[in-house]
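With one protein chain held back, the other chains of the complex are shown just where they sit.
Now for subunit A:
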Amino acid sequence: MPRYFFHLFDGAEEIDAQGSELDDDASALREAIRFGGGLLSDDPDMLVRDKGLRINVTDESGGLNCALIVQIVDAKWRPPPGG
């Protein structure tokens, strides 16, 4: 099974040197999303603190396979007075 590496950028850079064996690219993407979800679930403040979460997935060739970015956007808005 191919090996994929999930590198984390949440303010600081964390390199995954060991990687995980997964079926294929689609599985790796799914795992990246689940991984990101798990991290955010544990520590939602991470997005406020670090202005975003990024997970880069590389494969055994060292090439970038896919990336996941989660960010809060400033979306304050008020309805105009009078509807």
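In this section, a residue touches a chain if its C-beta (ideal position, glycine included) is under 8 Å from a C-beta of that chain, and two chains touch if they have at least 3 such contacts; residues count from 1.
Simple rule for what comes next: contacts and distances are computed from a predicted model.
Its record in UniProt calls the unshown chain "HTH crp-type domain-containing protein", which is the match among "Simple sugar transport system permease protein", "DNA2/NAM7 helicase-like C-terminal domain-containing protein", "5'-deoxynucleotidase" or "HTH crp-type domain-containing protein".
Annotation for subunit A: contacts to the undisplayed chain at residues 6, 8, 14, 16, 18-20, 31-32, 34-35, 38-39, 42-43.
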